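Heads up, one of the protein chains got dropped from this complex, but the rest are sitting where they should.
We just call them A, B and C in the order they show up, numbering each chain from 1.
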Amino acid sequence: MFLNIGPHHPATHGVLHLKTVLDGEQVADVEPDIGYLHRCEEQMCQNNNYRHQIMPYPDRWDYTANLPNEWAYARVAEDLNDIEVPEYAQILRTMSVEFARIMGHMLAVGTFALDVYGDFTATFMYAIRDRELVQNILEDLTGQRMMFNYFRLGGVVWDLPEPREEFFEKVRDFIDDLPEALEEYHDLITTNEIFQKRTIGTGVIDAETAKQYGCTGPVARASGIDYDLRRDDPYGYYDELDWDVVTEDGCDNFARLLVRMREVEESAKLISQCVDLLEDWPEDERDIQSNVPRTLKPDADTEVYRAVEGAKGELGIYVRSDGTDKPARFKIRSPCFNNLHSLEAMAQGEYVPDLIAALGSLDVILGEVDR
Amino acid sequence: MSDAREPDSELEVPETRETVDYDELADLLGDRVIRREDHLNAGGFVIHPGDVQTVLRTLRDEAGFDHLSCLTAQEYEDRYESIYHLSKYADRTQEVNVIVPTDKEDPWNESAAPIYKTAEWHEREASGQATGRRAERTRQSAHGDPAEDGVTGGRGLEHGLGVPV
Amino acid sequence: MSLAPLQADPVLLPETIARALFGGGDLAIWQEALAAFLGAFVVGNIMLAMTGVAGPWAKRKITAAFTDRIAVNRVGPAGLLIIVADAVRLLGKELIIPEGADRPAYDLAPLVVASSALLGFAVIPMGQIFGVNLMLADPEIGLAFVFAAASIATLGLAMAGYASNNKYSLMGGLRAIAQNIAYEIPLILTAASVVLFTDTLQMSGIVAAQQEPLFTVAGITIPSWFAFVNPFAFVLFVVANLAEVGRNPFDVPEAPTEIIAGYQTEYSSVYFVLFYLGEFLHIFLGGAIIATVFLGGPAGPFLPESLNFVWFVIKIWAVFLFTQWARSAVPRVRIDQLIEIGWKGMLVMSLANLVLTAVIVGVML
Partner (left out) sequence: MIGVLKSMATTLKHALDGSTFTVEYPDVAPEVSPRFRGVHKFSQERCIWCRQCENVCPNDTIQIVQDDQRNGEQYNLHIGQCVYCRLCEEVCPVDAILLTENFEFTADTKDEFIYNKEQLKNVPWYKDIDPLESREPDRGAWIGEGEGEVDYQ
């Protein structure tokens, strides 16, 4: 039976259309049909200048964990224009990006629970609550709750809000409460036998297949691929900090959930180290931006492809300059795009509910898939 | 590769970034390499559109580039071009770009899908054409009706100019 | 503290009405019919009023409490007038009938679902309110009747499923049937283990059998409710009942995140209201059965016997609360797991329970 799942289906997390062929309740074939949320993001970036105008747009690719996207653009543009970033700004970047990663993972955990439980269940609301706490902190820091526009080429736009002690305290409170909150999620979902029955051994993708599909991020790490750009291709302040890359060998929906929850812990570890550093930073060395010219015109025909570790995986940007202050070609490599492609390998032969769960465990953000 | 720059002064340039020996790779690929190019992130090889599978297979199987990170398609005045950004899962800092220029009149190149499964979607995105020969075009041309070609829904495929299809 | 036994031969509601209207003595057939009709009207409205409160209001409040939210509190005191607002909103919507729908079946399905649940209440002894016994009929096959009536709902779901001309609805309908077959049998087998104790299918008999004190602990008398006599059967029954009314973890026929809303995907406006009411009536009917069979019917401490209807309401609301609680915390099982649990788990356990009970009752009593 041919079944259209989406584009308006409660579990597609946006507008996604899965052309599904069913054999009874089992999935014989599934083909994601994307493009419903295409907003010409690449074209818009090509029409705006490097210095200021592009930065608000990355926030709108992966709109659940926005700051890593900003870093993706900042990294590529700083490479292209040979801009240095002050160390202090690097720490601010690292801290804020890890907050954003928690934000993204909280939503991913919540919506995945939603897909498995159905209706507005407690887990989803608790995850949203914890996400809100992060948003409060980031609002204090950046001035917005989602579309931060916090990064600038050569640094960030704002130092920590005054009074700093209050901010540090707020962050510390959050970090201190986090283990308890995570424990609650474990009580709620991961130790629940029915939940385990639903997720363990479903949506399986082995490491080889995942590599073939170009999977990155939590999806790859849940298949045992030890791959994290923060460590493998270091940028920012990551290689100065003490943290681990989380991997799981389950290859299934459950493993992907576990990877996300453990990554939240790692992010918290990173944040608390950043906070320690920021607290002791000498007051006269708090450079948040380096000196960047008002107009940036990189040499013509310079080409660069750089990637960072977004919340969903490897987020790369290719830029070719043509000597003007706007990119000639701006290409975004979105992790969700590749991860979504692997759905067909995961869902083959599974039941419809597992297809939905696998989709949820991939944590695709259609804004990033379609761009 | 000499001009690969790191944005962050305080960071050491990772040792591994220098370990890709592009001369060795060039020898490996032999006369399939038309020209060498240097991008900021990595060196690149310009190849013929018909050599895509052979070149990528060689790079994957013999040089270990098992990660097709990205596929960029773009339009120049005189040609279309697609760039395969290859890397390794084991060591992300080793990168190589494979550049495939193609004619404006008959824009196509061999598909990389048999080598990297993920190329299937990337090429579809790049070309807006999925069936038959995987034509690599950066812009929708007259015969490329996306609905007819069975692209991903025929909506919002992107291609060099980013015009909604 | 002693629990007063129910009246030996209680006067049923239609009879009470007939006496009030026409006095005592022999009644003509139309008088009896009228009285029965009025009685059914009263009982039906009590139940509908309860679902009216439960559906738009209590459900939201309960869910909100589980999820740290506030929920409806603007319209009227504590948001209670949301019930009216919701009714107006739902009834005011356009009634959309999809093209290619199988008309008579499509129209009848919501009625079947809602009425089958109401039908079940005909034999439930709901206790007394100001001395009036709220029970419509007390046939000897009461328990069997209640299960038969409740099962008709599945027919409605199947009708809605195939008549909607929608693939999701069809899947929902098929799932509903599969689920119902798998869980009806454990449900009835477990109830049968109670019947072994009571020796009767008559509802009033089952209630009466639970009035004896079981034992006394520290001055508190535990009545011989079957929930205490046979807790294993009680748990089995409650779980099977969750599947019977299609609530988490067994809400596969609806499964909004998988098959959207299953059989009711295409229903809107009045038809949707009927489905909605039907579902909640079903939960309450499940609660009523549990209360009658396992929780001593309307019996309870503190209140005089003439008001023990209150206890009955409390008991069925407790069951409703439990279903909402389960919904907030327990994931939905997959359809194949559901069937597996039904046939390999519940059926075996309920059979074991039945055999064990039979042995105990046969040997010891």
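By definition in this document, a residue touches a chain if its C-beta (ideal position, glycine included) is under 8 Å from a C-beta of that chain, and two chains touch if they have at least 3 such contacts.
Note that this is a predicted model, so its numbers are computed, not measured.
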item	value
Which displayed chains the unshown chain touches	A, C
Contact partner of the left-out chain, one of C:R69, C:R89 or C:R103	C:R69
Contact with the hidden chain (one of A:L18, A:V109, A:L153 or A:I189)	A:I189
Residue of A:L3, A:A28 or A:V157 touching the missing chain in the full complex	A:V157
Per the touch definition above, residue among A:G14, A:P56 or A:G224 touching the missing chain	A:P56
In subunit A, positions touching the absent partner	44, 48, 52-57, 122, 125-126, 129, 132, 136, 139-144, 147, 149, 157-159, 161-162, 184, 187-189, 191-196, 288-289
Absent chain, residues of subunit C that touch it	62, 64-70, 73, 325-326, 328-330
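Keep this in mind: only the chains that are shown with their structure count from here on.
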item	value
Chain occupying the middle, per Cα centroid	A
Gap in Å, rounded to a whole number, between the CA centres of subunit B and subunit A	24
In subunit C, residues with contacts to at least two other chains	none
For subunit B, residues contacting two or more additional chains	none
For the subunit A and subunit B complex, residues of the former touching the latter	17, 32-38, 40, 42-44, 46, 75, 78-80, 82-85, 87, 90, 209, 211-214, 220, 225, 227, 229, 232-236, 239, 302-307, 314, 316, 318, 320, 328-329, 331, 333, 337-338, 341, 370-371
Residues of subunit B that touch subunit A when the two form their complex	5-11, 14, 37, 39-42, 66-70, 72-74, 83, 85, 89, 91-93, 95, 97, 116-118, 120-122, 125, 152-158, 160-164
Complex interface listing, subunit C residues touching subunit A	63, 66-69, 167-168, 171, 248-249, 251, 254-260, 327-337
